[in-house]
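The block underneath contains the structure these notes are about, expressed in structure tokens.
And then chain A:
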Amino acid sequence: MLREKLNQLFTLYDPAIQTIIAEVLTLEQAYISMKTPHLKEPIDQIVTRIASKELERMDEHKD
Partner candidate 1 sequence: MTDIVNIRDTVTIDEAAHEIYKQLTEGSNLLEAPFKTMKDVFMFATCLGVKLGIKRQLTIKKLTIFRWAQFDSQTDIPMLKAIAIADTDDVSVLLRRNDILTIAEEYANAGIYELRASLLEEYGQPLWNLVSIVSQGIN
Partner candidate 2 sequence: MKFERIILENFRQYYVQERLDFAKDNQRRVTVIHGVNGAGKTSLFLAINWCLYGEGVDNVGELISKEAIKQASPGDTVTMSVELSFLHDGERYLAKRTRRGTRMLDGSVQINSSDEFIMMRILWDGQAQSIKNPIGTINAILPSNIRSYYLFDGEKIDDFAKPEAAKEVKEAIYLVFKLETLDRARRHLETAASDYRKELKTSTTGELLNLLDEDEKARGELGKKENRKVEITAEIQAARRKINDIDQRLREIQNAKFLQQQRDRVEQDLKQRRSELEDTQNLIRDISTTSYYTIVQPAIERALSLLEEKRERGEIPSNIRRQFVQDLVAQMQCICGRPFTAGSPEHQRLLRILDNALPGSLEDDVLEITATLRAFNERILRQRSELTILMKRRAELVDLIKDLDAVSDDIGRQLKDSQFEEVSRLELQRENFLTDIDRYNIETGELTRDIEGLKEKIAQLEKRIAQARKNEKREKLLSIKFDLAQKAADAIKDMYQTYADDMRLRIEGKTKEIFKMLIWKDSHFRDVCISRDFELEVIDRYGRPARPELSAGERQVLSLSFITAMSRISEEEAPLVMDTPFGRLSSQPRNNVTRYLPELADQLVLLVTDEELRDQARANLESRIGYEYILEFDPKTSCTTIVEVRR
């Protein structure tokens, strides 16, 4: 499947990066038929969510 192939492109990258890319790609694909979709909010939500998890992970490692 094309989706798998796309995600496989990024296996050498950090898991957090991979997750963001995978989710953003899915989001973009859903709105691909719109010329200029407004995706600033949903993308920010995705990034914030992944970043928060990273922050938690970092804090845990500190303690």
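Selection criteria: all candidates are chains of the complex that A comes from, given by their letters.
The rule we apply is simple: contacts are C-beta pairs under 8 Å (C-beta built on N, C-alpha and C of every residue); 3 or more make two chains touch, one makes a residue touch a chain; residues count from 1.
Note that this is a predicted model, so its numbers are computed, not measured.
Touch between chain A and the candidates 1 or 2 in this complex is found for 2 only. Chain contact summary for the complex, chain A toward candidate 2: residues 1-2, 6, 9-10, 13-14, 16-17, 20-21, 24-25, 28-30, 32-33, 39-40, 43-44, 47-48, 50-52, 54-55.
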